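Here the complex is missing one protein chain, while the rest keep their positions.
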Amino acid sequence: MGSFEYLRPASISEAIALMEGSGGRGVYIAGGTDVMVLIRQKKIFPGCLISLRNIGDLAYLNTASGLAIGSAVTHNAIAKNEFIQKKYTALTDATNKVGSLQIRNVATMGGNICNAAPSADTACPLLVLDAQAVIAGKDGDRKVPIDDFFLGPNKVALKPGEILKGFAMPAFNGRTGSAYIKHTRRQAMDLPMLGVAARITIRIDGDEIGCKDALCTIDNISNILRRFEDEKLVCEDIRIAMGVVAPRPMRAKKAEEALKGKVISEALFEEIGEIAASECQPRDSIRGEAWYRRDMVKVLTRRAILRAVDRVIRPDDMIWPERLW
Amino acid sequence: MKKEINFTLNNEKVTVEADTQWTLLYVLREVLEMTGTKEGCGYGECGACTVVIDGQAVNSCLYPIMEVEGRNIITIEGLMTKSGELDPIQKAFVDEGAVQCGFCIPGMIMSAKALLDAKPKPTEDEIKESIEGNLCRCTGYVKIIDAIKSVAGGR
Partner (left out) sequence: MDGLKFVGKRIPKKDAPLKATGEAIYIQDLKVPGMLYGKILYSKYPHAKILKLDISKASALPGVKAVITGGDVPNNFKFGFLKDNPPLKSGKVLSTRDEIAAVAAVSQEIAEEAIDLIDVEYEELPGIFDPIEAMKEGAALVHEEFPSNVLKMPWKFVHGDVEAAKKESAFIAEDTFSTQWVTHCCLGTSGCVASFDVGNTLTMYSNTQIPSLAQGDFLEALKAFGLKNKRVRIIQTVIGGGFGSKLDTYAYEYIAILLALKTRRPVKIVFSREEEFLATSPRQPTITKISQGCDKDGKLTFREMAMVLDNGAYTSWGATTPSVMMVPISSLYKVPNIKYTAKCVYTNNTYSQAFRGYGNPQATFAIESCLDQLAEKAGIDPVEIRRINANESGEVTPQNFRITSCGMKDCIEEVVKRLDWKNKCKRGNGKGVGMASLIHVGGAARVYKSDGCGTIIKVDDNGKVDVITGASEIGQGSDTIIAQIVAEVLGIPMDDINVINNDTDVCPWDVGAHASRTTFVAGNSALGAAQKIKAQIMEIAAKNLGEPVDALDMQDGIIFSKNDKEKSIPLGKVLRKAHYSLGGRMLVAEHFYDPPNENFDQTFRGNLSVSYAYGAHGVEVEVDRETGQVKILNYIAAHDVGKAINPMLLEGQIYGGGLQGIGYALGERMIYDKGYLKNGNFLDYKMPTVRDVPPVQAVIVESDEQAGPFGAKGIGEPGLVPTAPAIANAIYDAVGVRIKDLPITPEKILRALKEKEGQKA
């Protein structure tokens, strides 16, 4: 391990100044769970590490309008946030499954995104939640849609001297649900073979959506959806994102297009899954075979949309009849 | 490049002249010669090096010593009472047969400690979450879960 300086600035501007003064040998470090590994593997040889842990301006979590999360917020803080669990559930699904609890306690979402691995778990949820990357630079902040932030493997749209400050997501109406499904070989401590996220907003003419039927408590979502068939639930808005099936996390835009405005059904989701599968470009690796990944995009797209729909129809905080008994 | 780092270790103030590139694990094992905390992989993939920092379980092998300034750290050495009695978690691990080769155990116990301090009556899922980053090759985890449960039951 080569020798390096370790700097702990207290503000964003100080951090940027330190980076500029590092002669190109500075590396930002937040939770450190990626950076420390890269150093140990001798993949990077920083002259100095610039720690972002002491910067209060990177550690915010605001829910006043939509959702704003600082880049230095840890995965566990996001996973355990009840507001996010309710309103931005896909993000909960993802942050809950990154690495292990020990990793989630220190690893930050900013780090997960800036590392820009095709397998970054939080990327897909951010894509479907219409997140914007908030980027701080010398001349102030700028916002970039997260879809434009990923340029390729380990490449993001940060210019020299810039810091990813956080993420801003809009508020969604109460007829919106989201989900992320991480497909792994192990039930913990694993990278995704692939991941699929979906957000859907559904509409039913003139009525609130929600399952008032006692059977809802025990039946599976496929059957419930079938019972809603006559009521014509319409997909008002949809986002689908896929990870590990292309050089960067990507939206399945054709699939989204095909679903938007349509009356939803499981059969339709199946078709949507096939479209998504045709959009991705998976490859073979030691972690999974291309054909399998493509197949799973199909299956998991359907399941992710279904789960998102489920979360609209049967939100977790509904009081089920049996709990009243 | 050395810097002075001050922190609380097992309820005692500690000052270490630390090289900027050292990890907390390195300081614990090589500088302070506290070898109870183990290194199983060095990449945060096995949890053998788990310690509790400000109440949270953390892989000390990935934790830069420079970030330890001002923090409160508990390691496996900090669990026994001054009179030499085992902490209830340690006792449960012994009594429930949760220990075999033992290499993962200090890390397991520290993960359990962080959990039980925050949630004295955890669910089974919370117990599993707390040790999902702690690999064990000997026990099949069954008796480790039992041990953590038994502490929770006894509290």
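Read from first to last, the chains carry the letters A and B; within each, the first residue is number 1.
Operating definition for what follows: contacts are C-beta pairs under 8 Å (C-beta built on N, C-alpha and C of every residue); 3 or more make two chains touch, one makes a residue touch a chain.
This is a predicted model, so every value here is computed, not measured.
The residue touching the chain not shown here, chosen from A:E14, A:D190, A:E236 or A:E274, is A:D190. Mapped onto chain A, the interface with the missing chain covers residues 1, 183, 185-191, 286-289, 292, 295-296, 299.
If you put the missing chain back, the residues of chain B touching it would be 29, 34-43, 45-46, 48, 75-77, 79-80, 86, 90, 93-97, 99-106, 109, 128, 131-145.
The rule we apply is simple: only the chains that are shown with their structure count from here on.
Chain A and chain B, compared by their mean Cα positions, are separated by 30 Å. Interface residues of chain B, counted against chain A in their complex, comprise 1, 3, 19-21, 23, 42-45, 47, 50, 56-59, 61-64, 66-67, 69, 111, 129-130, 132-135. Contact residues on chain A toward chain B in their complex (touch as defined above): 1-6, 8, 29, 32-33, 36-37, 39-40, 49, 51, 53, 76, 99-103, 105-106, 187-189.
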